[in-house]
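One protein chain omitted, others in place.
The block that comes next holds subunit A.
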Amino acid sequence: MAFVTANWNPLGDAFYRKIELYEMGWNLKDGLRDCLVAAAPYGGPIALLKAHNRCSPSARPQLEIFSSSGLPLASFPWKSGVVKQLGWTVSDDLLCVQEDGTVLVYDLLGGFKRHFSMGNEVSQSQVLETKIFHSPYGTGVAILTGALRFTLATNIDDIKLRRLPEVPGLQGAPSCWAVLTQDRQSKVLVANGSHLFVLDNTACTPVTPPGLSPQASSIVHMCVSFSYKYLALLTDSGHVWMGTSNLKEKLSEVDTKIKAPPKQMAWCRRPKSQQPSAVVMWDGLLLVVGECKETIQYHLDDDSILVPELDGVRIISGTHHELLQEVPGACEEIFKIASMAPGALLLEAHKEYEKESQKADEYLREIKEQSLLSEAVRQCVEAAGHEHEPETQKTLLRAASFGKCFLSNFPPEQFVSMCRDLRVLNAVRDYTVGIPLSHTQFKQMTIQVLIDRLVYRKLYPLAIEVCRYLKTPEYQGVSRVLKYWACYKVCVCVYLFTPLLYSNILYFVLFLQLLFNKVALNLSKLTPYCMPSCMLVYTVVMYLKNELNRGDFFMMLRNQPVALSLYKQFCKHQEQDTLKDLFNQDDDHEELGNFYVKASYKEQRLEARIAHLQSAVDEYYKAKNEFSAKTTEDEMRLLRFQRKLEEEKGEQLVGFSLHDTMTTLLSVGLHKHAEQLYKDFRVPDKRFWWLRLKALAEKEDWEELEKFSKSKKSPIGYLPFVEVCIKHHNKYEARKYVSKVTLEQKVKAHLAVGDVEGAAEAAIERRNESEIGTVLSRCSATTDHLLVERLNRAKATVAKK
């Protein structure tokens, strides 16, 4: 099996290997040149924004999303602002950080989800650099602003912006910086020349890496390991310093002998490995540095990017996708040339056994004599997990299975679960799915998360297969996937045109029937899609209404604004009482008040009506709507007054407005009662005067009207008196009031009673051109000959002035 070690390179005590994961399915014209690229860890998707430093503002770059194998998932023209950085969240959402600090969130199929801002300060001073990082609290964003200050949000799902303290002596952009997570806090490590600072919430602390080579005058690059435990620094002298990220311990320092600034640097260390190692990338060159002086050099043909992983580094270029990692212990033991480890012997024994050679027995004996057979089986199983090629995996597992035959009481779990895991891993690593997870990563990520990721990619059948195969409990596995699938399907169906839509409602209801007992259906996932078709929402609501108890039903509606408002509409027409219950549940006192007001008008009996109104008043007070409460109290007062008067005087009044009530009272001569209402309800003087004036004129009680006009100075003036009299064809009475009219309205008053001369007199006196004009238009040239002349003369004099 010599070929297994063909791509191994020694470095110190360990070996490193580079495995090709995929030949990329995309077809990029210029490779990754001039692209903003972001690849999610754990074999996640890759986002690409071409030509982000666009020259003309009208050009719209294309934002593309691919699977790790380069298959397109989404593509759309970028219409928003200039993007500084792309990155992925832990739940496979794409973050696009714009120059102004706005962060746009898309799902991995390119659907826009939301956006948020990194604060005013950022938008004012603009984004200089950005890093997106993952911590136990979720995905975070760190921004270096144009004002050379750092702003940081540790979890984008629960944004709390932190502005970090100033870095002393910082003149321009720092040479490099990184985000650390330590002591449950996110900190920023900044290098300014040869000085290093740690910024946390409160302070900026200068630090010195122990034993940093003295030739260095500046730190040009830094990177933090996947676990945030280790730190690597690259100096301008070409030295790579590696140590713990708390800067207490130095692990090694290696001279790369290259002084050019690198393009990227990343840790390449698997968990529990003894050797620290980092990968540094320059144009066309990749260097692995470890503890010893030697390095491994790889030649790169193409622009590439490094994606740090838990147990290695992925290298993505325009054409290929590779994984660089330290060869895992078990593999090394088995495949190292001339290895005598038990696993290696067992593999050899199995090979001979297949050849039907008696050597098999010899090897086996050798292992058994050292009583290392169970160790050998374990090694083979473990190594199989780390191998990428299914053939190699099979060979190792067959060897393990062979070895197991000679062991009694060997626990089978490890072997069985490895077989299962590998089948799942091989399935998701498949080119069409494109999630190149290693076994170590898979274990770290958990099966739950893997299923989620398959669901995000809408690979429902595969997700279900995986759940079934791994025997995941129903509620976490198959049902959950089905739920997502059904939501998605229904959403799609809702929009299909009518005949289809119609049958899909039925289908949807059936589906609800099936599922509702088991899974709490999240309707909120549905409603944004359902909004247009109200009938669908109605149907669902009506179904649920029968299916759930009232309390649960109301609780469910509470979170569904659209469904709720539609249901309220329905209740308004069909079930008034339910409407009340709904308002009650929401403590919507305002609407409850309105409800009672409406109800009051349905009542024929006055007591019932007043009782409803009283309830309305109570509700309005609870709603702190003073105006409505007071008004409704007034209404009750008026009703009581009307009833009393109806009983006493036999006048039909109940239901009249205050105005009409007063008019009626005045017209039947109950002046006192009208006065009382005027006072009780604080009717403005002006309106009351109008009211009395009109009522008296209506009655043609001219005597009373005159008395009234003299009772005190009219707040509405006397022109209305003139006009109302004229309206009732009483010129004689109207004339009485003309003299009382104010100067401004005199012309109008005179004209109203048909006294053109008086009007002319008044207009000339007032020297008002437009009024003279009005009077002129009322004169007839034949009869008022003289008057016209006078007016024209006056007009001419006025005009002159």
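The rule we apply is simple: a residue touches a chain if its C-beta (ideal position, glycine included) is under 8 Å from a C-beta of that chain, and two chains touch if they have at least 3 such contacts; residues count from 1.
Convention: contacts and distances are computed from a predicted model.
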{"item": "Undisplayed chain, where the name is taken from the UniProt record, one of \"Vacuolar protein sorting-associated protein 33A\", \"Thioredoxin domain-containing protein 16 isoform X3\", \"NADPH oxidase 4\" or \"Tax1-binding protein 3\"", "value": "\"Vacuolar protein sorting-associated protein 33A\""}
{"item": "Hidden partner chain, touching residue among A:His573, A:Arg605, A:Lys672 or A:Lys800", "value": "A:His573"}
{"item": "Hidden-chain contact residue, picked from the options A:Met281, A:Ile296 or A:Leu658", "value": "A:Leu658"}
{"item": "Contacting the left-out chain in the complete assembly, out of A:Val4, A:Leu161, A:Val597 or A:Leu670", "value": "A:Val597"}
{"item": "Residue, one of A:Glu121, A:Asp634, A:Glu675 or A:Glu769, that touches the chain absent here", "value": "A:Asp634"}
{"item": "Residues belonging to subunit A that touch the chain removed from view", "value": "492, 495-498, 502, 505-506, 531-535, 538-539, 542, 561-562, 565-566, 568-570, 573-574, 594, 597-598, 600-602, 627-628, 631-632, 634-635, 638, 656-660, 681, 683-684, 686-687, 690-691, 694, 716"}
